[in-house]
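All protein chains of the complex are present and in place, except for one that has been dropped.
A and B label the chains in the order they appear, each numbered from 1.
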């Protein structure tokens, strides 16, 4: 397994922040996430800044899922009243992937105990994987870096590119057969 | 960040146990939790012993959320038929904070593999944070101690006391803007 991506992975990066949306604060996290993805070989085909509004976030997730195999959000995952990114993500996703969120929080805890307060979720909408990252540049980068090594495999499975039967014992996560 | 609390944190401690409720067993966990909170600077404004009855637990959670910013339960988180504290908590909470429950279980696993069987959840009801702890005094204390360092910050966010923009990169959990 490698952390590099095949050339056809298209990603959208959504910065969720009232302040950045109003122009009261520079968006540092979105560009940091974009750079990390591009360095790994992902084509970032869209980047948007949205306010912390559930309906707007859910609509953006649905819209970008039509063209992006990976949607990464940053921000809105905490406990403040207007933090609704996880709610929007749960609303649009058909399946959640708890293990990715657990892995990101475990990584975050190596840097700060506050990582325990992240309500970030990961899930799938059709063949698109949606990943919530924390809002701070450092938290967003370390969380994304923690799961980058498995994202290509996740996207392969979502796209129906499943392993050759001969490789089945390497199929540690238990996923399954060729889609028919 | 510090684990000490500002003076205005008001907490309720609920011991959930049929045996303690009937007087068949002394409540050791409730007082242990109370002492740990008070040592950290929290005012414990209420302490109750309740039987393992979902409706009674849910009603007590709702009632205390009107006056307490933090409600800590102990007991009723296991697999026995009458263990319903997580169900009552899920019923009343608007949002769950999975990372706090994960953190407590990870801490518990350092002491006993049985910690994997805890179904304890944490969540928010309005501006109140509800935390389920295991029923044993030692398990309750170690679980609470594991998350004490981040509770003040969690309560600040719930109460709308969010960080100054200049501190945003320390905002590792990604929460958000001033509530407007």
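Some notes on this structure:
In this section, contacts are C-beta pairs under 8 Å (C-beta built on N, C-alpha and C of every residue); 3 or more make two chains touch, one makes a residue touch a chain.
As the structure is a computational prediction, the values presented were derived from the model and not from experiment.
Summarising the interface, chain A meets the missing chain with residues 1, 95-100, 102-103, 124, 129, 147, 149-150, 153-154, 157-158, 160, 162, 165, 168-180. Summarising the interface, chain B meets the missing chain with residues 16-19, 24-25, 28, 52, 74-83, 85, 87, 98, 101-102, 105, 108-109, 111-120, 132-140.
Keep in mind that, in the parts below, only the chains that are shown with their structure count from here on.
Each chain gets one centre point, the mean of its Cα atoms, and the points for chain A and chain B are 29 Å apart.
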